[in-house]
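All protein chains of the complex are present and in place, except for one that has been dropped.
Up next is subunit A:
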Amino acid sequence: MVGRYLYVYGFLPPINQDEQPELKGILENENVKFHEIEGVTAVCTPVDSQNFSEENLQHSAENMEWLKDHAFHHHEVVNELSRLFRIIPLSFGTVYESMQSLEEVLRNKQKEIKQLFDYLADKEEWSLKVYADRHTFDAAFTQDAPLVKERRREIEQMPRGKQFFALKNMDSWLQEKTERQLEYLCSELHQSLLPLTSDHEKKKLWEKKLSGRKDEMVWNSVYLFKDGQAAEEALVHIREFQKRAEREYKGLTVEASGPWPSYHFAKLQHSGAE
């Protein structure tokens, strides 16, 4: 028999009924519901127990179209609520078999959840990515960097035999120095943002086939800025970096987006619990 399970998007502090936005759920004709337990509002919607059984859910997640639609639906609900309230987003695909089991978890975790609401108050999550068009960047670096000019002068003054090997190794030398320069520039930007943050996470770089871009991702990180003003200041740093890059380091592009729901920083470990 097909019954109903409960899909949970995230948690909010208590909200009044007239503040509850009308958002579509997963099933036809079922909206997102707001259920308050012990001072925490669970944002949930009923789902079909057959489609959302552990086995079927896992199986569905392997279907890209299904995954895309449902993951975006999850994000849209969380994102919409994050504009209106402080939200603790749950990981995609969190389903409870009954309201009773959700209530039990909430009763056990309410203290940590409330601490997390306090921790996240006013903070903003932003993502930062830097890309390098390696052809342009490497060519400009090879031509203009004082370090490279110095190395060329050194080589010119070497005895012939030594010069031959130095020139032979010049490509790998340049490669290493270019990589180091990219790392240095991104780290410099990163360091300038850190005083404005409460937390940050460096993320995996995406290969071109994933990002779908021609230039190479050279930096990928997320920041939890202390508040909206800190985020604004960070944007000033980022814009300055981009302007300087246009003048001095051709081929670099910086991208920032936010504020995001606190996917990366809403962690219950902050309050000492998993």
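Going forward, a contact is a pair of C-beta atoms (placed from the backbone, for glycine too) under 8 Å apart; a residue touches a chain by one contact, two chains touch by 3 or more; residues count from 1.
Heads up, the rule we're going with is that contacts and distances are computed from a predicted model.
Asker: Looking at UniProt, which of "Gas vesicle protein", "Putative spermidine/putrescine transport system permease protein", "Peptidoglycan glycosyltransferase" or "ABC transporter substrate-binding protein" names the chain that isn't shown?
Answerer: "Gas vesicle protein"
Asker: Give the residue, chosen from A:R4, A:K33 or A:H75, that touches the chain omitted from the document.
Answerer: Residue touching the chain left out of view: A:H75.
Asker: Taking the full complex into account, find the residue in A:I26, A:C44 or A:L90 that is in contact with the omitted chain.
Answerer: If we include the chain that is not displayed, A:L90 is the one touching it.
Asker: For subunit A, which residues lie in contact with the unshown chain of the complex?
Answerer: Given the touch definition above, subunit A has residues 5, 10-11, 52-54, 57-58, 61, 64, 67-68, 71-72, 74-76, 78, 80, 83-84, 88-98, 101-102, 104-105, 109, 127, 129, 203-204, 206-207, 209-213, 231, 235, 238-239, 242, 253-261, 263-264, 266-268, 274 touching the missing chain.
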